[in-house]
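The other protein chains are all here in position, but one chain of the complex has been omitted.
Note that the chains are named A and B in the order they appear, and that numbering of residues resets to 1 at the start of each chain.
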């Protein structure tokens, strides 16, 4: 029994944002055992799972990944969509566009410190579309 | 209802290659709602989803990732299979060996700009084997 919905997230600024509650409020009734996949339909944003408590973790993600995968690197040829565009594509493949979370006893079975991150890699990414698929 | 096939992709040179059409032509009839997993059975290649339009994006992936994870780094001990081997293993775990794509209304529900990338990290990787699993 598969259930699936596609939703638009609100616009977020460039950076890493916890969207666990936004996702949970859109989920159908969850089974005893299953899996939820969340897939983002974009090549300049990503989804990940990481620390849900201290905001400095998300700030360090932003600072460190900007340093690791910088704007205006001399090897880039794909530069006409803005200096944040090619780094966004690279980050999207390194972080990933999809998370898969076990469902147990009617809930997303995340660890105590795990939250779902929307990783917005562009300055003006706008509203991002995600598809949530539940398998029972 | 699970369907599964294993196929060999044609040989590709080192680099990033769009294989969306190659995959789509091997898919069984797709349901209204489901998920497709594509898994590559190798440790020196990867699968990802990224920009499907401008070839310079794939060229920049090749240049930038070669710079980020270089050949002949002095820390490498695993050097006897060629200078492209250890970087290939590292890239494979950072990019990933598996993509999971929602199926909606009988089609792979990729975003407008999303294509499936075969990431070939070796000079002579040969024909890569992938298993496609469809869940309905």
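Of note:
Quick note on the criterion: a contact is a pair of C-beta atoms (placed from the backbone, for glycine too) under 8 Å apart; a residue touches a chain by one contact, two chains touch by 3 or more.
Quantities reported herein were computed from a predicted structural model and do not represent experimental measurements.
Residue in contact with the omitted chain (choice from A:34, A:87 or A:125): A:34.
When the missing chain is restored to the complex, the residue among B:18, B:69 or B:108 that touches it is B:69. Residue-level contact of subunit A with the missing chain is found at 31, 33-35, 48-51, 54, 56-57, 59-61, 63-65, 67-68, 94-96, 99-102, 104, 109-114, 117, 135-136. Listed for subunit B, the residues touching the missing chain in the whole complex are 2-4, 6, 37, 39-43, 68-69, 73, 75-78, 86, 89-90, 92-94, 96-98, 100, 129, 131, 133, 135.
Here, only the chains that are shown with their structure count from here on.
Overlaying subunit A onto subunit B using CA atoms gives a rotation of 120 degrees, to the nearest 5.
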